[in-house]
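A single protein chain has been omitted from the complex, and every remaining protein chain is retained in its original position.
Up next is subunit A:
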Amino acid sequence: MTMNRIDQRFAALKAQSRRALIPYITAGDPAPQYTVGFMHACVEAGADVLELGVPFSDPMADGPVIQKACERALKHGTRLTDVLDMVASFRESDQTTPVVLMGYLNPVERMGYETFVRRAQEAGVDGVLMVDMPPEEATAVAPLFAEHGLQSIFLLAPTTSPARAATICAHGEGYLYYVSLKGVTGAASLDVEAVARQLAPLREMTDLPLCVGFGIRDGETAAAVGQVADGVIVGSALVSRIADNAERPEAIPAALKAVLGDMRDALDR
């Protein structure tokens, strides 16, 4: 079996001593026809992995910026099945950039796990990060995901106890998503020193790449976090650019590229 695209990408980055740049956008925001173009724009600006948000009516872990992105996407009726079609369409011209679906469990529950894993594999999805599915609840479906080449990405938080961290490291695949602060997405800025202190013991537990999200706004924070992490994840800073330009979507790819370009430069400097 071939190596998963996520593993391939991190192996390549490691060989080059580079940090991963991982943008998040909500699929279907501001309308479904733009998403695939945005994904390509992110790659052109230097993205290594794409996190594609599956819109949900009740995004409990998200702040106002991503809540509104979900609302815009849902206003246009963006469904999980549409999101999978977007990935398939993206794959027609990009076979190498890993795509991770991020979201909440209910759309997957409703589609049914068997159908979801089959369709996600067909579409070219590489990993799945369900915010409300910690490893304890994932054990029943993890084998099914693995059979279909879908890596299970899990979150770690500042509140994660050492015992839980060990469990999560043992179950995690692809990379670990370290949530830099207590709060919802788009919250206040992060404390790089605190993040560094919390990542250190995790390095003892796992060889998985440690990527940090929440509070990464610009090149400066990306570079600072890049000093201690294997990758940075940027969501709300991009989604707010989409919101600003929701009425003129043709301007969005350039706006995304501007934010990501700065981060790419800062990370590679």
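In this section, contacts are C-beta pairs under 8 Å (C-beta built on N, C-alpha and C of every residue); 3 or more make two chains touch, one makes a residue touch a chain; residues count from 1.
Going forward, contacts and distances are computed from a predicted model.
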Options "3-isopropylmalate dehydratase large subunit", "Tryptophan synthase beta chain", "LacI family transcriptional regulator" or "Phenylacetic acid degradation protein": UniProt name of the undisplayed chain: "Tryptophan synthase beta chain"
Touching residue (missing chain; options A:Met86, A:Val131, A:Cys169 or A:Ile216): A:Val131
Contact residue for the chain not shown (choose from A:Ala61, A:Ala142, A:Ala196 or A:Ala246): A:Ala61
Candidate in contact with the missing chain, chosen from A:Leu13, A:Leu150 or A:Val179: A:Val179
Subunit A, residues in touch with the chain not shown (by the definition above): 56-63, 67, 74, 79-81, 104-111, 131-134, 136-137, 154-161, 164, 168, 179, 182-184, 187
